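Removed from the display is one protein chain of the complex; every other protein chain stays in position.
For clarity, chains are labelled A, B and C in written order, and residue numbers in each chain start from 1.
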Amino acid sequence: MTLMNGEQYRNSLRKRKPLTVFLLGERVEDCLSHPIIKASINTVALTYDLAHDSNYQSLMTAKSSLTGEVINRFCHLHQNTDDLQTKVKMQRLLGQKCGTCFQRCVGMDALNAVFLTTYEIDQVHGSVYHGNFKEYVIQAEENDWVIDGCMTDPKGDRSKRPSEQSDPDVYVRIVEQRKDGIVIRGAKAHQTGAVNSHEHLIMPTLAMRNEDSTYSVCCAVPADADGITYYYGRQSCDLRRLDESTAGDIDCGNPLFGGQECLVVFEDVFVPHERVFMNGETDFCSRLVDTFASYHRQSYGGCKVGVGDVLIGAAATIAKYNGVLSASHIRDKITETLYSCGIACSASGVQTDAGNYLVDMLLANVCKQNVTRFPFEIARLLQDIAGGLFVTCPSAKELENPETKRIVEKYLVGVQGIDTVNRIKMLRLIENLTLGRAAVGYLTESMHGAGSPQAQRIMIHRMSDIEQKMNLAMDLAQIDR
Amino acid sequence: MTLMNGEQYRNSLRKRKPLTVFLLGERVEDCLSHPIIKASINTVALTYDLAHDSNYQSLMTAKSSLTGEVINRFCHLHQNTDDLQTKVKMQRLLGQKCGTCFQRCVGMDALNAVFLTTYEIDQVHGSVYHGNFKEYVIQAEENDWVIDGCMTDPKGDRSKRPSEQSDPDVYVRIVEQRKDGIVIRGAKAHQTGAVNSHEHLIMPTLAMRNEDSTYSVCCAVPADADGITYYYGRQSCDLRRLDESTAGDIDCGNPLFGGQECLVVFEDVFVPHERVFMNGETDFCSRLVDTFASYHRQSYGGCKVGVGDVLIGAAATIAKYNGVLSASHIRDKITETLYSCGIACSASGVQTDAGNYLVDMLLANVCKQNVTRFPFEIARLLQDIAGGLFVTCPSAKELENPETKRIVEKYLVGVQGIDTVNRIKMLRLIENLTLGRAAVGYLTESMHGAGSPQAQRIMIHRMSDIEQKMNLAMDLAQIDR
Amino acid sequence: MTLMNGEQYRNSLRKRKPLTVFLLGERVEDCLSHPIIKASINTVALTYDLAHDSNYQSLMTAKSSLTGEVINRFCHLHQNTDDLQTKVKMQRLLGQKCGTCFQRCVGMDALNAVFLTTYEIDQVHGSVYHGNFKEYVIQAEENDWVIDGCMTDPKGDRSKRPSEQSDPDVYVRIVEQRKDGIVIRGAKAHQTGAVNSHEHLIMPTLAMRNEDSTYSVCCAVPADADGITYYYGRQSCDLRRLDESTAGDIDCGNPLFGGQECLVVFEDVFVPHERVFMNGETDFCSRLVDTFASYHRQSYGGCKVGVGDVLIGAAATIAKYNGVLSASHIRDKITETLYSCGIACSASGVQTDAGNYLVDMLLANVCKQNVTRFPFEIARLLQDIAGGLFVTCPSAKELENPETKRIVEKYLVGVQGIDTVNRIKMLRLIENLTLGRAAVGYLTESMHGAGSPQAQRIMIHRMSDIEQKMNLAMDLAQIDR
Partner (left out) sequence: MTLMNGEQYRNSLRKRKPLTVFLLGERVEDCLSHPIIKASINTVALTYDLAHDSNYQSLMTAKSSLTGEVINRFCHLHQNTDDLQTKVKMQRLLGQKCGTCFQRCVGMDALNAVFLTTYEIDQVHGSVYHGNFKEYVIQAEENDWVIDGCMTDPKGDRSKRPSEQSDPDVYVRIVEQRKDGIVIRGAKAHQTGAVNSHEHLIMPTLAMRNEDSTYSVCCAVPADADGITYYYGRQSCDLRRLDESTAGDIDCGNPLFGGQECLVVFEDVFVPHERVFMNGETDFCSRLVDTFASYHRQSYGGCKVGVGDVLIGAAATIAKYNGVLSASHIRDKITETLYSCGIACSASGVQTDAGNYLVDMLLANVCKQNVTRFPFEIARLLQDIAGGLFVTCPSAKELENPETKRIVEKYLVGVQGIDTVNRIKMLRLIENLTLGRAAVGYLTESMHGAGSPQAQRIMIHRMSDIEQKMNLAMDLAQIDR
């Protein structure tokens, strides 16, 4: 089963028990064939197919630190700073190949964060989480799982702590301790790729206090466990996917690939003890959140860079189609700065006590903080270069009627030798990336994925040694201290 | 007929001959009832209804300089710098009230630019355009017309001039001079509110040379003239309008109002002489383009400011709903800077030889240049404050099924006392403004409407007296000159 | 005496009793001949000389609202929005002509703010300040005074209120109430042009509470009053002024003009009642501060724009000297945006109950908020265009020795036909503007003059009607309110 390809991955999804998925007011019968969901599954499938492509195997696969087997890098525990850098390079590659969110990073980042945190919990609390989690990782590697790293709770009133909410369920919590396991209730919002996953690895969403101990839970449940319901999130321009004609495809912009986010509701889901990796240890919530967040903030220095490459390419292409010679004001500078941040926090990573490698947490937060800004600027520049036609272009269905097709092709022509339909396709890709379905990932997710800007500001502030810097200034000014 | 209200306006559209409009691959039978088009008509109707609202009459109406009648300000020739400032204030008001493009500015700006340019052409060429145009303005005032100011040609290969294009029709041109008028052919792209208009006032799109004289044409044609076809432009998330349920309404974000852009094709449309205001005078194309552009760049210092007010309000509202105390990082500073630019180019306006007032062209270009940047920053900050839910929120149709409604309301709750549905409505408005249908106007149109950033850069460069500034520097450095 | 010229102004300074001025560890004997001080006096003198220049009289002079006489605009009470706009235009002109701070705005802004505030105090408290102040304004007009608007106290520990400070004197306060007047003690920091003034018009520095009533004082004292000491502030590169050779002149960059700031200490200075304009009315401190600040924040939309013009000119000139064709990336856009803000808050001004005109306070704060940013960007761009030579160029004294002169001229040559010495002069002007004496005014004063950015943010926040904006958003989202 190790190292599935895309088709094997799709089959593995089919083997799950039927999921309860609501989308546009209806229960979805078959996720794999639903036109909206299909595109997001295509994207995940790419992470499997490229692992079999000899051009990319060195990026896409790794040797398991637990079994020695060749595994998909998305299931890998990072063993050194080269691994950390390769992760970023793999993410850039995938961003380039699909132009949207490929949904599998969050599980990889969760695996590494839970691995090191369970080790630390055991050291302090004498628990046995780490051994169980190691077993879980081996299963993940062997089954080549897509794991949904489940962190963000809906949170209700943000000015109140979990235990202070009117409805205690707006954060995932343990509602029952049983002899053989625990029962959890609540929901996780914004779950990337949730419906496309084999597993959910649930983590607490923020630092907890003693009174929040029932909220301090980390555990794994299969995607098809009893009691789980999925509410599929709408995305900008999602309805264009429902039109399966070729013309409709064009108006999708990126016809093959898309992202996915869901609200995942857990109504009294049972979890056996061997799949529970934190159970009330409030003192380690912060550590788990911070390390997961750091890994995941590193990730944005890869994936968004790859998608940024697509935007730069789209800018250059449409400039060429328009007969404008240069598109030099989309600058690689911006996207390579993000990449530098991704590489730097990787190169400066350090070994954890558990044995895997953790990114430099300060630099990883700096990386993500920049991601909350730069993609917006690239998207703005792309809109500048593209001209306004990508928001005023008639429907591709006009191309199905010979008479309207003639007119559209006549008047929307660009430089000689370029097929007008290709120009329209490129305009639609630009719409997709800046306003449409991929903009959700490239812009909004860049802002809020792996934590909002404020979360990074707080961590950067906490991790900066301001006292040491004050000493530097006082020494130079010759002030005794 | 003067000073229609919204309902009278809708009726006046019904009196037009049937238009040929293609939208999503089909010919539209009735524009006024089509769910996508209707929203854009609602927006234009607002410019009529508010003229009858006693709170806003001082902004919305003016006294005609030609007839002394009270007219809608959108038909007015500006008589002083107060008029210019009031125009900006009216546009801010309308942007606030509809949260999108209200489509009627381009006609107002065209009226004022053609008015002063025809006067100047007549002075040089001994023509009689100005008198004819004055008659046209009187009709516009009396009939309270929506005029589509028709400037942007499709342009084909941007590296070539009109007369060098493979297909001569990619710029609107005169194909025949008749005794009683002219015949034109070509198309105009990105025509805001085209289907909602009574008239098209066609202008050249750029400075012309002698060899481009057949392209140097300014004239007026009724929206329902023979030979005109409309290709309705797609907009982000447009299909959500096709779902007429209440739930669908919510997912529209701004259920009532929307914008509109079309590709308008003129296939051998006849124009009688009294409606022709330029016919080959290549030496005045540049003047017409520059003055129109300046008026229209001023406009953006009003309308986008008003929509910006909505974004600021949406940010504060969602922050309150989320239980986050402050949303202070959406700063009025940015939007008020744009407003200042709009006011400043108005306050510094000057009287033209024709008698109406022209904005300070340098400052008007500076205004629009800023508009190509600041709304993007406000939209980014709004996304920051909103949290990610506006792109991952389940469909409003989930609210129609009691069971899914219960879950959605339970988990998407914000602070106590706020109806979850209201929170969802606000999130959808935010999606509409930053990624959806209104983003087309607030972002892309801010970039390209009234000319792309490069167009403003060129004019700013041309209008800056760099020699004088060099002299200032040389004097201070005590360099003899 | 009305409408002095520069020489008459200098004579009027000579008529003052000797001031106690400390500069570089020594007491200054004669301010008018001191090389450092002289340059700042030259700058003020310009405000007198240009009032006699027929090219500029319409900007530089006004008709007194109190006497009907022609007066220098710096002594004028603004009578309409044209006056407010003309003020900004005058400031731009002066910034262009001297390339630094001309020091006289703060008095003009204080006159207008105290004028309207005394009227309001009298209305509430039944006091007679306004009549006395009117008399004072008439004297100011007739004597063509330079008035130092004295607001900023040293403030000690910023986390404490005036009455909580360890040393009560770190804010100016009334230490004695006498039958015929009051006695004040304390100091005012950052006093622009203090030594070059005829008068100090003292105002409170922030909103006061009841316990701070002795700090709620507004009054006027002559610059040569007993008990005043001046501590002259150092400026970047100030020592270059001490070298009076021609070569030294060159290295000054702007040989003729400079700014000035002082710490002004008031040690038990007596003020007769007719010169006291607030005496304990804590409820009006905030109003006085806010209106003065608004007038003064408007000012920055003029003066810094004028200096910005010099920077743009310097950039173009050095680019030409270097043989670089274009310096297009210094954009007028930035400086004209500031100007637009200055004009807009003027054009939107409103009449006060006292009769003079007050700027739109929201827009004036927006103006200054932008001034805390944009000049830094212009200075950065100027450094970009200039090349690095302005910080590595040998001393101009090398030009006095024929052998070193030959080498310097040989190797620092630019394009043919340009005197190398002129190139050096321009480089030194650029150093002056970006790092040297004028940078103090163009950069640091842009940041902190008329209040630091935080002060503007607070006022902008306070003056924005966020409730109204929330209503706009709720209406569009169809949320009942």
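We adopt the following convention: a contact is a pair of C-beta atoms (placed from the backbone, for glycine too) under 8 Å apart; a residue touches a chain by one contact, two chains touch by 3 or more.
All of these numbers come straight from a predicted model, not from anything done at the bench.
The chain not shown here makes contact, within the complete complex, with A, C.
Touch with the chain that is not drawn comes from one residue among A:38, A:198, A:428 or A:448, which is A:428. Check C:82, C:142, C:274 or C:398 against the missing chain and you find that the one touching it is C:398.
Summary of contacts with the chain left out: across C:258, C:342 or C:449, the touching residue is C:449.
What chain A contributes to its contact with the hidden chain is residues 81, 85, 96-99, 249, 253-257, 309-314, 316-317, 320, 328, 331-333, 336-337, 339-348, 362-363, 366-367, 369-370, 422, 425-426, 428-429, 457, 460-461, 464, 466, 468-474, 476-479. Even with one chain removed from view, chain C keeps its contact list with that chain: residues 22-26, 154, 156-160, 166-167, 169-170, 187, 189-190, 229, 231-237, 239-240, 242, 247, 251, 261-263, 265, 322-325, 372-373, 376, 380, 383-384, 387-395, 397-398, 400-401, 404, 407-408, 410-416, 431, 434-436, 439-440, 443-445, 447-449, 452-453.
We adopt the following convention: only the chains that are shown with their structure count from here on.
Chain C has its Cα centroid 52 Å from the Cα centroid of chain A. Chain A and chain B have CA centres that are 38 Å apart. A straight line joining the Cα centres of chain B and chain C is 41 Å long. Within chain B, no positions touching two or more other chains are listed.
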